[in-house]
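Note that one protein chain is taken out, while the other chains of the complex remain in position.
Moving on, here comes chain A:
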Amino acid sequence: MIDDPVILSRILTYATLGFHAIFATVGVGIPVYICLSEYIGIKRKDSHYILLAKRWARGYTILVAVGVVTGTIIAFQLSLLWPTFMENAGQLIALPLFMETFAFFFEAIFLGIYLYTWDRFKRPIYHWLLSLPIVLGSTASAFFITSVNGFMNTPRGFIYSEGAFTNIQPLVAMFNPAMPSKVSHVITTAYLTGAFILAAIAAFHILRGKTHVYYKKALHLTMIGCFIFSIATVVNGDISGKFLAAYQPEKLAAAEWHFETEDRATLLLGGILDPDEQEVKFGIRLPYALSILAFNRPTAEVIGLNEFPEEQWPPLFIHYFFNLMVVIGMYLAGVAFVYLVFYYFNRFNSLHPWLLRAIILGAPLAMLSIEAGWIMAEVGRQPWIMRGFLTVAEAATTSGHVLEMLILFSLLYIALGLLVPAILIRLFSKRNAETELEKQHVIL
């Protein structure tokens, strides 16, 4: 294994993408709330919201910097580790990759302007306008890159004959069948995760005894985001399941340990598999639920794994990652719902310490389910890199030095992973919100 470039390349891709995903998700999610908060601040002439936007933007800059460098790494690493894949991808799916760089350009330019022009406009609304391209740019980059990932799952827009691709249609490749469900799920989960992280920070301060209304405003604004996007996530997560049932049934079957094709299929949560007998011990069974997830009908027939040759089965452990994501999705929606009910019905205390703790827990859980979702989606595509056309083993580099590179990049990610939180904590404790609130002259 230590000298198999295929396995090593997979591990390195895993490390880089898993690391980038953290910062990319935050990079897509947080600008939405910066933009909203500044707008509310300007409209209500409430300087608390302006300060919120400012402080969020400061932390965001650090995270974006790491997002940018890890993104640069993965962009090059795809060619370095999967040269054959990129040679094909270049012919077939270069369009969204190319457009993604324009989205980066757009975002980068306006982020630079936004950060350095807080007090430079006579009318604050002009400054707010600058935040729109940031939101658009980061969401657009998620859109384009996810469409590339969709293409890897459902390659379309070409004819393959005698080892050559002909009749290429870039737009068909870009708008492949996986694109709509994937893009919408990725974008809403990024907005959801961004909201939970910001909410957790506010909840943490309130729990520590800070009483300034500033924190309550921050919590309320972000919890509304949590609620909206957790519902959206569950809805388009369900759509993603239906997409799988129709286009990648082997992935859904592997995620559900669903071996025999049958109607009235049960959904399985947890459990331990005996792979030889294909029997599951323990675990919770929800009758009809898998048929509903797959086709919206309790009696629908769901294709089982045994319909596929065994060498094309994805690894069966993705079951746990799928479960993790779904359970966390329900948890996040639940917490956001309870908060809003407590907030709007005065009989309860929406700042109850246990509720605050539940919100704080939501942030790492949301990130965990981002990772779990990607592992389920990517590992579930095995053994293919371009489903049906090119396997991972055919696409990998033949270089003998992947191990050294794996060590090199792992060290880099460990260093960054330790430094980023340290820097953020130092940045915010040096200038805490209370002193900034006092100093803040009204700029409106």
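Here is the rule we use: a contact is a pair of C-beta atoms (placed from the backbone, for glycine too) under 8 Å apart; a residue touches a chain by one contact, two chains touch by 3 or more; residues count from 1.
We adopt the following convention: contacts and distances are computed from a predicted model.
Q: Which choice in "Cytochrome d ubiquinol oxidase subunit II", "Multicomponent K+:H+ antiporter subunit A", "tRNA threonylcarbamoyladenosine biosynthesis protein TsaE" or "NADH-quinone oxidoreductase subunit L" gives the name that UniProt lists for the one chain left out?
A: Of the names offered in "Cytochrome d ubiquinol oxidase subunit II", "Multicomponent K+:H+ antiporter subunit A", "tRNA threonylcarbamoyladenosine biosynthesis protein TsaE" or "NADH-quinone oxidoreductase subunit L", the absent chain's UniProt record gives "Cytochrome d ubiquinol oxidase subunit II".
Q: Which of these, A:Ser37, A:Asn88 or A:Thr222, touches the one chain of the complex that we don't see?
A: Residue touching the chain left out of view: A:Asn88.
Q: If the hidden chain were put back, which of A:Leu17, A:Leu36, A:Ile50 or A:Leu111 would touch it?
A: The one listed residue touching the chain not shown is A:Leu111.
Q: Of A:Ala65, A:Val327 or A:Leu368, which one is in contact with the hidden chain?
A: For the chain that is not drawn, the touching residue is A:Ala65.
Q: Residue-wise, where is chain A in contact with the chain that is not depicted?
A: 58, 61-62, 64-66, 68-73, 75-77, 79-84, 86-92, 94-95, 97-102, 104-106, 108-113, 115-117, 119-122, 133, 165-166, 168-171, 397-399, 401-402, 404-405, 408-409, 412, 416, 419, 423, 426-427, 430
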